[in-house]
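To start, the structure itself, in structure tokens.
Excluded from the complex is one protein chain; the other protein chains are retained at their positions.
== subunit A ==
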């Protein structure tokens, strides 16, 4: 758990072949700011995020963060129109994100987010 209230600590898990876009590594531990720019810009620092247009970090912000900082190749296979590409399942603490408000879910320190591709062969 994070000791700094300005940041939070998340556990990210990729599966179903999606890990191939993320250095072929299934498990990642990341830290993101608790308050983020409203435009999902992930390159500004936490201090800059004190500017007027901010909001609490949600899953939509997290997806942008993963794309900008962890993704190694072919971003079109991960995101489309500001969210995950259709066919990628997202679970928030083991619950289908469709039950948690999808991208609008407000992240908490220690949350575990799982992303699984359903698009790879049977």
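Criterion: a residue touches a chain if its C-beta (ideal position, glycine included) is under 8 Å from a C-beta of that chain, and two chains touch if they have at least 3 such contacts; residues count from 1.
Criterion: contacts and distances are computed from a predicted model.
Its UniProt record calls the unshown chain "Cytoplasmic tRNA 2-thiolation protein 1", which is the correct pick from "Vacuolar fusion protein MON1 homolog", "ADP-ribosylation factor-like protein 2", "RING-type domain-containing protein" or "Cytoplasmic tRNA 2-thiolation protein 1".
Across A:39, A:68, A:98 or A:112, the residue that sits in touch with the chain not pictured is A:98.
Listed residues A:6, A:31 or A:118: the one in touch with the omitted chain is A:118.
Hidden from this view is one chain, which touches subunit A at 15-17, 20, 85-87, 89, 91, 94-96, 98-101, 105, 114, 116-122.
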